[in-house]
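Only one protein chain is missing from this complex, and each of the others stays in its spot.
Which chain is which? They are A and B, in the order written, and residues in each are numbered from 1.
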Amino acid sequence: MQETTWNGEPLKNGDPPRGYLEAKGFWAWAYTLDHKRIGVMYLYTTLFFFLAGGVFALLIRIKLMFPGQHIFTNQTYNVLFTMHGALMIFLFVIPAIPSGLGNFFIPLQIGARDVAFPRINLMSYWVFVAGIVVILFSLVRPMDTGWTFYTPYSARTAADVTTLSFGIFLIGMSSILTGLNFLVTIHKLRAPGMTWHRMPLFIWSMYATSIIQVLATPVVGITFLLLAMERVLGVGFFDPAKGGDPILFQHFFWFYSHPVVYVMILPAMGIISEIVPAFSRKPIFGYKAIAYSSMAIAVFGFFVWGHHMFVTGMSGTAAILFSLLTYSVAIPTAIKVFNWIATMYRGSITFESPMLYALTFIFLFVIGGLTGMYLGALGADIHVHDTYFIVAHFHYTMVGGTVMGLLAGLHYWFPKMTGRMLSEKMGRPAWLLIFIGFNVTFFTQFILGFEGMPRRYAEYPAQYQALNILSTVGSWILATGILIMFANFVRGLFRGALAPPNPWKALSLEWETGSPPATENFEEIPTVTDWPYGYAGRQT
Amino acid sequence: MSGQSTHHGPGAAGHEAHMDPATAREAATLGIWTFLATEVLLFGGLFTSYIIYRIKYPQIFYEGHLKLDHVLGAINTVVLIGSSLTVALGIAAIRKGKVGLLRLYLFLTLLLAGTFLGIKYVEYTEKFSHGLYPDTDIFFSLYFMLTGLHGLHVLAGMVLLGAVLFLAGRGRYSESYHTPVEISGLYWHFVDLVWIYLFPLLYLLG
Partner (left out) sequence: MKEHDSGTRTYIVVWGALVMLTVVTVAVSYVHLGMMNVFVALLIASAKASLVALFFMHLRYENRLVWGFALAPLFFLVLIVVGTLSDTLFR
């Protein structure tokens, strides 16, 4: 294939134009104000912690294969699961889609040249990095509190919770700055003609996500500040010895951390809402229902935090109240699932990797969501709280949901971001291994939890061993799939076939510019006249 | 990709030029109000603690508030309100293009802000000398956390307004462009707003 032009541009020594990737060197990245580069930096950073957290997970699983044997100390086990949870949640799952893909694609999808405040955007990235450095610094002394950092233990442990608190404060600040930037960007920088009801659903979901980031994160900021002050100055809000209330910490923590599960899941839902119609070649079914349910989830998500605290000695009034409210969040979630399925119904579906991950998302997230409903019921939760049932539940939602959504998005947008295609030959087997590995690893944990195996212990009675071995083997299958997938990414970056501007024939604006896009995104800001889902019915 | 626009190099200069001035101003206004929203919830955690413990320990709060200096608190309230006025007047001045007046008002604001922190310093040393520390009891935990966090905001505001003052001296602001002045002004008023609640909650209510 000897071509001399590519998308109308002359080739330079046989290479297509590199668009925003043209400038090279450390400073061209570290100092960039380009939302696309900042997004890419976020992606590299967060994916690094995905791999790091994954290594911890594999170690945990190996230990759990051999109860009673001294592979490492129980203290080491505590450190491992704390590191796994904290790194995965704060440095990977929360920031990856919003700060990574969101940064890259919000301006492209709304037809803008950049976010509203590029400087703040860059600052948010470096604040994020500063937070990471502080957190890693705090981990010099082993951290053993669990990722929830419950008082009073976290106020007393010899681990360096004080430094860690400041790290989390910084990460939170970065998250706030990003959310703020996106809110203003979506309000002020939409291309001419792009009314609210012509916005891609990914934008709606990012808008809802940003609201949560802006309103919930400050609360976790002050919570960790108070925790640090409790250790440094002896402030007594969470200390029963001083008349404080350890459960207050949990209220604050979950006021943030429940809404934050929607920071994790809403952007993923947005990605699914893009991919499903594109690969079914059908207009999205129930556009408004999906858009508004994102907003509803964002708001209702603030009303249910108490369901994490049923067993803490919280008042009965609050327990019943929060249990009932929890069901209200289920409705908008169910609406989305039904709409995706209706979109696929009688579509001419093709099964490239983005769609495979999108379907996996729907399947796994439904299981995660249904078990969540089960847990939201007061009586059931008291039975399985702090067992492996919980571990399985949140892995079905966070890995089956968020991570699958992220992978769907990465496969979908890889050609746009890099200018090169991924290999389907590698992509499909990788997906299959991930799908099987995930279910083997975590479905067994539902059963274990139901049989009463408690979480967060290094040891357990022998009766649970068989299923644990199965789960560990599953984690190896999963890890193999993920490795192949990353190999595919690396291969694609260097050797992938050149990507046309719109490989999936999708209709939103990011596909109307080059792959990769030019630094200023669009040569001319497009004028929008229609919604982005007008796929012309069925084609053959 | 042909007409690479010059303002989009990897360097920092002039990137914001991707918005027209009117949009940029609206965006900035929306941005600062969003930021203030996050501040409300940052203090919100402390206010929630205040309410809960006030209901739980009325006696401690009663005794605690007697140990605070109502007069100094009231003076500080007036000082901060005054600084809000000078900032507002400064913005009114620059809206008419009067840079000199803006600088005068900003200088006065910094002076008042400094006074506020000075008085806070006197109050803190006074408390420490009576053995009242953040770990004394719940009331003093709250007192020091609330006023401390607020004090940090005063400090941040001073840095911000100081920078604006400096840049105003460099001739950066005019009748047609003064968004940063307005934005930092809004932040400063917010700092005042928080104190308007802190004063009665801590000093007056027994």
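We take it that a contact is a pair of C-beta atoms (placed from the backbone, for glycine too) under 8 Å apart; a residue touches a chain by one contact, two chains touch by 3 or more.
The shown structure was predicted, so the numbers you read here are calculated from the model rather than taken from an experiment.
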Chains still shown that are in contact with the chain withheld from the display = A, B
Which of A:Phe302, A:Phe438 or A:Trp531 touches the missing chain? It is A:Phe302
Touching residues on chain A - with respect to the absent chain = 187, 215, 219, 245, 247-248, 251-252, 255, 302-303, 305-306, 309, 313-318, 321-322
Missing-chain contacts on chain B, rising order, are 25-26, 29-30, 33-34, 36-38, 40-41, 44-45, 47-48, 51-52, 55-56, 70, 74, 77-78, 81-82, 84-85, 87-89, 91-92, 95, 182, 185-186, 189-190, 192-193, 196-197, 199-201, 204-206
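By definition in this document, only the chains that are shown with their structure count from here on.
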Chain A to chain B: how many Å between their CA centres?
-> 34
Chain A touches which residues of chain B in the complex?
-> 1-5, 8-12, 15-16, 18-19, 23, 26-27, 30-31, 34-35, 37-46, 48-49, 52-53, 56-57, 60, 133-135, 137-138, 141-142, 144-145, 149
Please name which positions on chain A make contact with chain B in the complex.
-> 9, 17, 19, 23, 27-29, 31-34, 37, 112-114, 116-120, 176, 180-181, 183-184, 187-189, 214-219, 221-223, 225-226, 229, 233-237, 242-245, 248, 252, 514, 518-520, 523
